[in-house]
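For this view, one protein chain was removed and the others were kept in their places.
Chain naming follows the written order as A and B, and within any one chain the residues start at number 1.
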Amino acid sequence: MTDNIIITETIEEVPLETIRVIEGEEEIRISHPGYLFDESKISGGHAEKIFFPKNEQEVATIIKKLNEEKIPVTISAARTGIVGSAVPLYGGVIISFEQLNSVKGIGYDEEEKRWFVRLEPNVTLSELNDVVKLKKFEENQSIPPEKNWVEKFKELNTYYYPIDPTETSAAIGGTIAANASGARSFRYGATREWVKRIRVVIPTGEILDIPRGKYRAKDGNFIIKTKEGEIKLVIPSYEMPKAKNAAGLYAKTDMDLIDLFIGSEGILGIITEAELWIKEYESHMSNVAFFDNEIDALHFVDLLRKKSTFKPEFIEFFDKNALTLLREKQEEDPKFVDMPTISKTVEAAISFDLPFDEETIETIISEVGDFLGQCNSSLENTWCGYEERERARFKHFRHAVPEIVNNLIAERKKTYPEIHKLGTDMSVTDEHLVDIMQFYHKKLEEAGLEYVIWGHIGDNHVHVNILPRNMEDLEQGKLLYKKFAKKAVEFGGSVSAEHGIGKIKHEYLLIMYGEENVDQMRQVKLSIDPNCILNPGNIFDIEVKK
Amino acid sequence: MKIIVLVKQVPEADKVAVNPETGTLIREGVASILNPFCEYALDEAVRLKEEYPEKEIEVIAISMGPPQAKSALMRCLELGADRAYLLSDRKFAGSDVWATSNALSLGVKKLVPDFDLILTGKQAIDGDTAQVPPETAEHLGIPQITYGVNTKIENKKIVVKRETEEGYQIVSTRLPALVTMSKGSNIRRMPSMKQILEARKKTLEIVSAEDIGADDTKVGLNASPTQVAKVFAPPEKGGGEIIDGREEPKLAAKKIFDFLIANNFI
Partner (left out) sequence: MLIVDMEKCIGCGICEKVCPFGAIIVPTDTKKAKVLENCTLCGTCVNACPYGALTIERKTVSKEQLSQYTGVFIWGEWEKRENIPHIKNVVLELLGKGRELADRVNEELTVVLAGYNVEQLVSTLFHHGADKVILAEHELLEAYTTDGYATVISSIIAAKKPSIVLYGATPNGRDLAPRVAARLGLGLTADCTGLDIDKENQLVQTRPAFGGNIMASILSPYTRPQMSTVRPNVFKKPKEDKTKEGKTEIFEVKLKRSSIRTRILEEIHVLDEVVNIEEADKLVSVGRGIESKENIKIAQELAEAMGATLSGSRALVDIGWLPHARQVGQSGKTVSPNLYLAFGISGAVQHLVGMKSSDVIVAVNNDPEAPIFKVANLSVIGDILKIIPELTKLVREYNTKKESEEI
């Protein structure tokens, strides 16, 4: 029986003095500056204290105290985010989750017939997969213990956690807070689909234990019953885009409470424990197909996702400029790319993973050959590998372009320190893919800007990266970026398909939803966090009530 | 012209470890691959095939191993070999270098008696001995050239550029001969989907000890002059201090400096 009312758990506090802390704004700035930055590289973060709690109890104790004193808090885990979510722009206190980094156990949900793992938020994706793939569980880690799930799990084939947002050193807590996705969301969806349960600390210092499926919104709201009274959360009324989306709060009439927190970038509550589904590992083969024209490549994408009898893991795209960069890098340092030379006539490449099985390989390849024939290409213009070692080459190849771009920008920063790359993160619906690609190219060529396009084309979600050569380019680029955002929204898409809003994309959220709808998100936050202490500055601006 | 490439399937060496308690190899989670040096040899054979079309070169891959080694031979076919044979038989189990080279030479004599050239990798990354190719060449009575990085065929001779301690040597010999490759092209091949598909139509046969006339005086544990007495984990190295110097490189440099001073290295 689902209900929209949830009762909090109260935790016994521990004396604050027993929790490890580093104090002093100067001290932090000089000796521990890492905590003030994340991969967005924005500056301006500052803090007076960093706490290092060991467990949920300590986290709850700290949050309660900070709320009483109305001190803003920023959560710090792996700091791999690229929109500044972990940067303490509003000062106050940082809570580092580095000590909450253990995998707690594994279990099998007999109703859902799926295996799951319970863990603390600072476990990284690579650590999680290491433990799951190599089955590194202790006997006493079965959830619940009497079912001996560990023993049973060890008898199975290889399992893994399929969400793959490229940066495998990201912390699970962060991926949940951001609803991270990546290439594989084409097949597996985003993190959201894989979260079974979370425990969240709210500003009162109390805990919400939220298994998926237990709490559903009724009459457009949720009620949280705390020790002191009641908190009513009114679900925003806007309609989320149908395309891949990580912008703003999740809102649906009869939504599950867990989905309110997933992707909320830490502004509603702090995750202290999570349970994630895992799945059986299937063999795959990695492929790249080359096309002399971009339009042929886009046609191939459509055939792959609509007409194939098999389901690709993901479909990725590289434009002409991306391939040029790769080709140049190959000449300079062949081992960096570790792939055969890309022909000069090629203007687009599609990278895609397919199921691999000796029984089906001939039919699958023949089908792909058929599609390629319809797109002015052929099986000869492809690369294919299925052994782990070979697939690693493909993965490396896919990540080479972003790496080359980052190095390029780093070089340019030497001349123009204020320069940075402009990368879009927008998605559209299937039927608008060709339109948006044409729009991107047209506008960029008109503006005479240097750019590269690559990304998760299976989800109609490509990253347009403008590479400014000077400050004028940067300004022009920013203007174009806004135009792209508006167009994407017009095409039923999202301004942030996977990176989130954080501290740097507020204006795009407004472009997407408008002031009124963003205000509805603010209301949700004010209900649960009236002093606005939790990760201020994420998703939208709000005044911290000092 | 017939070029034989002798290949081996090996576990990814850097992932194999010894269970310190039982002294046995832990192979869980370790993939099996075509030995990288063997891939250089195959690559060279296919390159020669492409470079000398008039010689109508046929590339034949031969390996000795358990049934699963078929996948390494399939990879050879995908990369351009024309046919492949796996010498697989319980009788080969426990073969050391001498016995393995016997099996391979018997296999070669039976399957491709009219070969012109044998290319192999310098060594296998599991055994690391580099012994099987020279011993096979000796059993076949053919000359060997080791540490090759590049080859050329001139009439009935092979000309090899080989690595030496001072640099390089150009060495030639009459065919048939055996050459071991220590280096490949800087760019590794990648088969196309077409080649993956076609490989599955080529000959890949399993050959038994009886097929090649190998008896237990030549192959297997009993025929092996060397025996493994014990396998154990290497002495623990490392375990030293770990410093995170990503945020403060100056501090990290100072810590290294202090360490070096303390240990009298400066």
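One rule holds for everything that comes next: a residue touches a chain if its C-beta (ideal position, glycine included) is under 8 Å from a C-beta of that chain, and two chains touch if they have at least 3 such contacts.
Please read these numbers as outputs of a predicted model, since none were measured by experiment.
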{"item": "Per the touch definition above, residue among B:Q9, B:S95 or B:T146 touching the missing chain", "value": "B:T146"}
{"item": "Residue in contact with the excluded chain [from B:M1, B:I206 or B:A252]", "value": "B:A252"}
{"item": "Residues of subunit B (touch criterion as defined above) contacting the omitted chain", "value": "11, 13-14, 16-18, 25, 96-98, 101, 122, 125-139, 141, 143-147, 159, 163-174, 177, 182-183, 186, 224-234, 237-238, 240-246, 249-250, 252-257, 259-261, 263, 265-266"}
{"item": "Touch list for subunit A against the chain that is not drawn", "value": "126, 333-335"}
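Here is the rule we go by: only the chains that are shown with their structure count from here on.
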{"item": "Distance from subunit B to subunit A - Cα centre to Cα centre, in angstrom", "value": "42"}
{"item": "Residues of subunit B that touch subunit A when the two form their complex", "value": "12, 28-29, 31, 33, 71, 75, 186-197, 200, 246-248"}
{"item": "Subunit B contact footprint on subunit A (complex, rising order)", "value": "31-34, 133-134, 285, 287, 330, 334-335, 338-341, 361-362, 365-366, 368-369, 378-385, 387-390, 393"}
